[in-house]
Structures are given as structure tokens and as C-alpha cells.
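One structure, as C-alpha cells, below. Some questions next.
Missing here is one protein chain; the remaining ones are kept as they sit in the complex.
Showing chain A:
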Amino acid sequence: MKERNKPILEVKGLKTHFTTKRGVSKAVDGIDFTLHKGETLGIVGESGCGKSMTSLSILRLIPSPPGKIAGGSVLFKGRDLVTMPEDEMRKIRGNEISMIFQEPMTSLNPVIPVGEQIAEALRLHQKMGKKAAWDKSVEMLKMVGIPSPEKRAKQEPFQLSGGMRQRVMIAMALACTPEVLIADEPTTALDVTIQAQILELIKELQTKIGMGVIMITHDLGVVAETCDKVAVMYAGNIVEHASTEQIFADPKHPYTQGLLNSLPKIHEDQEELITIDGSVPSPYNMPAGCRFASRCPYAEDICAAHQPDLVSYSEDIKVRCWKYTDKWTGKRDKEGVV
């Protein structure tokens, strides 16, 4: 993939920490990625690895306290969102950068008609009049495939099914034609057919308005279908970053390899799902070395001692693993490791 001029979103060394009674949880611990116009970046990783917190940090929506952006920068068209004054940040939220949340059932206000929930953003950011904003929100509902949108717009969320609510969320996020859309598991709560429709819809709109999309998911099928490039997250870090083809054809990081191995393979008659043994380290107590070391089949002495950096393996591939450095000794058969 060719680097297209300047990225619209550039995340550098982003850290988000939660200070609680148990200590400091390093939920996001130094994340770097870039997003260009019209591009889709997938972020994948197990539950709790920090995907949602990364995306909430970009819009500065981390619940605070206990959360806090502890370091790094988020450059949006060259301006740093982390240090931007709140009232300027508000002009970007929902207007230039929008977000679809993971929880469609609870993310809509239960006592406000859904049409109004879309229209208020239009009145605010696009300075539309009451009537124009309402008409536009009905139009948005129609566009996301909600039947009889005039009627639905006047209804409250409890009158809508889960699939429809998620469509409303999408309509809301897209109403102001944002330049960046962050979609946090936009389809997890939905059944397969609706899931496909919604992904199709996002893609369609993306080509139409050329927005950059960050697609957060733990479904590698969704990644294969929609993403140009993928960042694999593990315990608050990115462990591998490469184009989608590259990731699927030749994953470098042992964790990525494990993830792909755990996919059911349709063409081989293999019934059993392979899962990665062991568990993720606690974000309150991260090991000093590689965070995947306790589960990694290749781990060597250096892995437990020092954390590897995210380094370029080739022009397009970045990986955080000692195996791909010249510090690697190559003796794989360590005691106690399968």
C-alpha cells in the first residue's frame, strides 16, 4: 500500500491509565498508528486489551476519574486533540470524528425520540433549522435501511429492535459526514444478515464521502472483509501492524499467529478450535518483559527480561517481538515450553 500524502489521524505514543484503589491500570500503554482518507484500519485483539479505551481516548471520552490520558498525542489534521481546549474538542466530536459504540442497547437515550437524537447534532454542527434537521435525520434513517423512517423517527428507542438501534447509531454517527468514523464492534450484537448489511453500508458511505474508518472488532472475518490494514493489540500495546493481506498470509507476531490459528478453518476438516493457552497479564501489574511471554511458545530469556519495541520488519510490517531482532538467539526448545 502506498503512503498517501498526509494522514488525517496520527496517534503517537498514546497512553490511557486508570487510577483505582487497586492501583494504576495501564489500559492503553503507548499506541501508535495512522489513518488516511478513505482508509480502513482494523484494530483487533482479545477482550480487555484496550481497543475501546484507545478509541474513547481519541475523542477524549474516557470516564474521568478514574481514567486519564497519561501521555502521547492524537494529531487530527495536524492539531493535537489531547491538549485541545474543551470547546474546540466539542466542535470535532460528532462532526469531524464520530463514533459508533459497542453497546447499541444502552447507547441511545431512552426518553428522546430517535429522530431528535440525530437531529440535535445537525442543528448544532451544521447550523440547520429545526425542520431541515428533522428532514435530514429522517433521510439518514432511510439511508441506513430503516423501513418507514418518518414513523420510526418519532419513536423512542424501546420501540426499536437491537438491529434498528444500531442503525440509528450509525445514522447518528454519519449525519454530519465525519472525516473519521470510529466503529467499536458495530456488529457484535447483531445477527449475521444484519451484520453483513451494516458493514456493507459503512463501506458504501466510506467510498461516497471518503472518510477514514477505524474498525474495532475481535472478528477476523470482519477484518478480512473491510480493512485495508490491521493493528493487532495485546495488553495495551500494538504487537503487529501490517496490511490485511499480509496479516492473513504471513502473520509475524506469535500472538497474531495464535489468533489466526484459533479461526475455524472451513477447508480443513478440523473440528476443534485451537485457542491460545494461558491468560493476559493484569493491566495493574504488567510484566517487565514481553507481555505475551507467559503464553508464547517461542519465549526466550530476553523475552521475560526486556520488553521489545514495535519495530519495522519491512516497509509495511511493524512487529513487537524479539524474534525479529538481531538479539534473537534462535534456541527454541526451552524447558517447560511446548
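Keep in mind that, in the parts below, contacts are C-beta pairs under 8 Å (C-beta built on N, C-alpha and C of every residue); 3 or more make two chains touch, one makes a residue touch a chain; residues count from 1.
The rule we apply is simple: contacts and distances are computed from a predicted model.
Q: For the chain that is missing from this picture, which UniProt protein name fits: "Transmembrane component CbiQ", "Nickel import system permease protein NikB", "Acetolactate synthase small subunit" or "RecQ family ATP-dependent DNA helicase"?
A: "Nickel import system permease protein NikB"
Q: For the chain left out of this view, which of A:25, A:40, A:54 or A:95 touches it?
A: A:95
Q: Check the options A:19, A:73 or A:107 and report the residue that touches the missing chain.
A: Once the missing chain is taken into account, the touching residue is A:107.
Q: Which listed residue (A:28, A:44 or A:59) would be found touching the missing chain in the intact complex?
A: Touches the omitted chain: A:59.
Q: Please identify which residue in A:17, A:36, A:51 or A:125 touches the non-displayed chain.
A: Residue touching the chain left out of view: A:125.
Q: Provide the residue numbers of chain A that touch the chain removed from this figure.
A: 59, 61, 63, 90-95, 98-99, 101, 103, 105-112, 117, 120-121, 124-125, 156-158, 169, 172
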